[in-house]
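Here the complex is missing a single protein chain, while all its other protein chains stay put.
== chain A ==
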Amino acid sequence: MQWTLNYEETWVHRLNPAFKLVFFLLLFLLLLFIHNPNIITNITVVPLLLLLFSTGHQKKVLLILMLPFLLLFFSSASSMMFFGQGSTTWWKWGLIHITEESFYRGLHIGFRALNFALLGLLFALTTRPVYLFYSLIQQLKVPPRFAYSFMAAVRILPVMLEEFQQLRAALLIRGVKKKKGYRRITQTITLYAVPLLSQSIRRAHRIAVAMEAKRFNNNKRTYYYKPTFSKFDLLFLLYTTIGFGVAFWVGDTFPYFDSTDVRQK
């Protein structure tokens, strides 16, 4: 979602959105079947380069968005590193038991999570939701009822944000005090979640009635946006295939970690 970010359009923006989604899903599945930490570490470079140089966003914005990834890397890797099974003990202290096997497995999970994060951010930064839904209807035959509901719902979100700010200001002016402990949760639900949700349910209902009154249905229709395939899709396919190929080859011939398969034997 990029209503607020300034950016230049690059070739990654011009990819067919449905193709991009399906292709990313395939990459995701491929990553699940890689068990060699050398290869997955190399692969990380492929989305990283695209993200840094081809999204058309400012470097500052990119860095801020990628900052939580460090936390993600450690939080995904830590439990497997400290508490995984393995036979070659490196360090033991109380419950913490770091073995060679569990360390590499943790590292592998960390890099896998990092890859998903980079690919996900790449997709989010270079895809306009409206194009994506039009493309899903036309290329993947998603029923228009679902796709248009999505687009309408996306439009409701900023209205909700405004309502939230209004609510907060209204509560502040009435001097509502924050409660402590678990009562804070019930208070938040009754003061914020209930009014916000009930209002948007009513709004969604009204929109649906209006759409049907205008004869919106699942039948054949014409489209304002017609996403097609282009040479950029081919370029993207080539870039990823070559990138992954090189990553596999380098990981296989010049391994720098001792482990080549992180699964428990």
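Keep this in mind: a residue touches a chain if its C-beta (ideal position, glycine included) is under 8 Å from a C-beta of that chain, and two chains touch if they have at least 3 such contacts; residues count from 1.
To be clear about the criterion, contacts and distances are computed from a predicted model.
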Name under which UniProt lists the unshown chain, selected from "Thiamine ABC transporter permease", "3-isopropylmalate dehydratase large subunit", "histidine kinase" or "PadR family transcriptional regulator": "Thiamine ABC transporter permease"
Touch with the omitted chain, as defined above, among A:168, A:202 or A:221: A:202
Candidate in contact with the missing chain, chosen from A:49, A:140 or A:157: A:157
Hidden-chain contact residue, picked from the options A:12, A:39, A:117 or A:137: A:117
Touching residues (missing chain, whole complex) on chain A: 1, 24-25, 28, 32, 65, 68-69, 71-72, 75-76, 78-85, 95, 97, 102, 105, 109, 112-113, 115-121, 123-125, 127, 129, 132, 145-146, 149-150, 152-154, 156-157, 160, 185-186, 189-190, 193-198, 200-205, 207-209, 211-212, 216, 262-264
